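Shown next, in structure tokens, is the structure this report addresses.
Missing here: one protein chain of the complex. Every other protein chain is in place.
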Amino acid sequence: MKARAEKLAQRILLVIALSAISSLILIALFIFKEGTPIMVKMGLRRFLFSSEWEPQAGLFGIYPMIVASLWVTLGAMLIGAPLGIAGAIFLNEFVPKTVLRIVKPAIELLAGIPSVVYGFIGVMVLAPLIRNHLGGPGLSILAAAVILGVMILPTVISISTDAIGAVPNSYREGALALGATRWQAVHMVILKAARSGIIASIILAMGRAIGETMAVIMVAGNTVKLPHSVLNSARTLTATIAFEMASATGRHREALFAIGVVLFVIIMLLNSFATVILRGRTTRA
Amino acid sequence: MQKSTVGMKTLTLKRLALVGCAAAVALCGCSRQSASITLAGSTAFQPFAEKLAEQYMAAHPDIGITVQGGGSAVGIQSALSGAAQIGMADLLELPAEAQALTSVVVARDGIALVVHPANPVTNLALAQARAIFSGTLRNWKDVGGADQPITVVSREAGSGTRASFEKLIGVVKLSPDALVQDSSGTIRETVINDQRAVGYLSHGLVNDKLKMLQVDDQECSTDKVIAGTYSLVRPIFLLTKGAPEGLAKAFIGYILSTNGQQCIQRNGLIPAQ
Partner (left out) sequence: MRLVSPKWTQRIAVGVLGAATLATLLILLFIIVFVLEKGLRTICWNFLFTDPQDMGRAGGIFPTLIGTLLLPLLALAVALPLGVGTAVYLTEYTREGRLTRIIRFGTDCLAGIPSIIFGLFGFIFFVTILKMGWCLLAGGLTLAIMILPTIIRTTEEAIRAVPYSYREVSFSLGATRWATVVKVVLPNALPGIVTGVMLSIGRCIGETAAVIFTAGQALHLPHSVFDSVRTMSVHFYILAREGISAKNAYGTAAVLIISILLLNVTTYWLMHRFIGRRT
């Protein structure tokens, strides 16, 4: 009797355990089913690398959006990653542990602030600054990159801090005993040991930056045109989906799903990459 | 000691589960409102629909009316798919797929060209507006303003206001440098925040932080629209699948009633007749 109940529990749990993966498959199926036909019809190359996006005229080239997403994401990484990693190193190695214990939750708190709030501050504070001092319409790639850079700070700091904190103390002590300064110990020993965790934090943050929608819609200006400078306004992949999803029909809708496919593939690649790097660390440790 | 805490924790766990179930039951158990409908579509008409719905619900407290934006294309789509009982569209002419729907014009609406109040320009010829929005005229000094670039602000593809506006002023292809925003309110906010910007939106949604431009020396006002001298005008359609029934019929009836039309006019739209 008991054994039977156990068996039943195990079966039910197995079904439950498949819920996450089946949701993923369901989402993937839907998006691919709706999105791939137009890519095949148009030809993948024309879809990805032509610059004309005019749904009304039946032209669907997403190259400007891919470029916009890349610029915005790279810009965000250039701002967020160095700041975040510097913060993680400083908090772990150069201040008392109590400071870390207070500051880290405070920074993680900021991951919880809705992205629309960041976006609004971008519109009210950052865009006018850019418009008045650097030129252009203000709502621009630069504004989006800065806002996203700030938004990914908690992700970078939180994961990098964990990675640096996981480096055994003996490494530090060894380096210091050999007469190294704290900084030498950090950049010669600790950063090398924590490297994979730090890289993973950057990759995950990158995923977050590419995927962010609302904040980008608010500050990027949404012009569908190949950007020439960071002061240009541009529209990212995610923004295009959000803008046109509700009203699109027929081929236009297929094209939006196809953008979903592109995003999906990018995120999958990034995640697999991060998983491999992190797993490499755990097997080595 | 260990045992008792474990016991307590199990209890908390069970209690949590119970609360969750109770909440779920309460949510599902609660009956649907006696009647409710959804309107979706045109963001130009959305604020007016919300106001009308608010008034209607005040008179009929047991009725729920939900108003959803999304743009005119959403209005047509959601009326066709049944996601909304009433679609709202502000197009000059309805597209082919909307022919299957029953449509009624509930108001007319002037499209105003708007700039920042600090902008010295007060009037644009239709041809100048066309050149600006097509991207061929790019500096304010060419139309009598300061020497600074023009930031064109437009609605997204799929917007009824954009489709009507482009047709009315004769823009074939929007300037590729135009900023794109997805609602009338956002256009307004973008222009309010940028001295170089020019945008367009429903006459009824212009507020005192914006300056309306005259078009061909005609100002955008209710009188001029009714008189037919202001040229940028489009109708606002409500769409239903088949003839409107029940609550949808009652609400459309209310909008077309004297009360409803007065409310529309008070808020800056032009009555249907």
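Chains here go by letter, A and B, matching the order in which they are written, and residues are numbered from 1 within each.
Everything below uses one rule, namely that contacts are C-beta pairs under 8 Å (C-beta built on N, C-alpha and C of every residue); 3 or more make two chains touch, one makes a residue touch a chain.
Since the model is a prediction, treat every value here as computed from it, not as a measurement.
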| item | value |
| --- | --- |
| Of A:P114, A:G135, A:G174 or A:G250, the one touching the omitted chain in the full complex | A:P114 |
| Option touching the unshown chain, where A:M39, A:A194 or A:I210 are the choices | A:I210 |
| Residue ranges of chain B at the interface with the undisplayed chain | 5-6, 9-10, 12-13, 20-21, 23-24, 27-28, 30-33, 36, 38, 47, 50-51, 54, 57, 64, 66-69, 81-84, 183-186, 188-189, 192 |
| For chain A, residues in touch with the removed chain | 2, 5-6, 9-10, 12-14, 16-21, 23-27, 30-31, 34, 82-84, 86-87, 89-91, 94, 103, 105-118, 120-121, 123, 125, 150, 153, 157, 180-184, 186-187, 204, 207, 210-214, 218, 238, 241-242, 245-246, 256-257, 260, 263-264, 267-268, 270-272, 274-275 |
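The working rule: only the chains that are shown with their structure count from here on.
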| item | value |
| --- | --- |
| Whole-Å gap between the CA centroids of chain A and chain B | 32 |
| Footprint of chain A on chain B - complex, ascending | 70-74, 77, 97, 151, 156-159, 173, 176-182, 189-190, 193-194, 196-197 |
| Residues of chain A touching chain B in the complex | 54-56, 123-124, 127-128, 131, 137-139, 217, 221-225, 233, 235, 243-244, 246-249 |
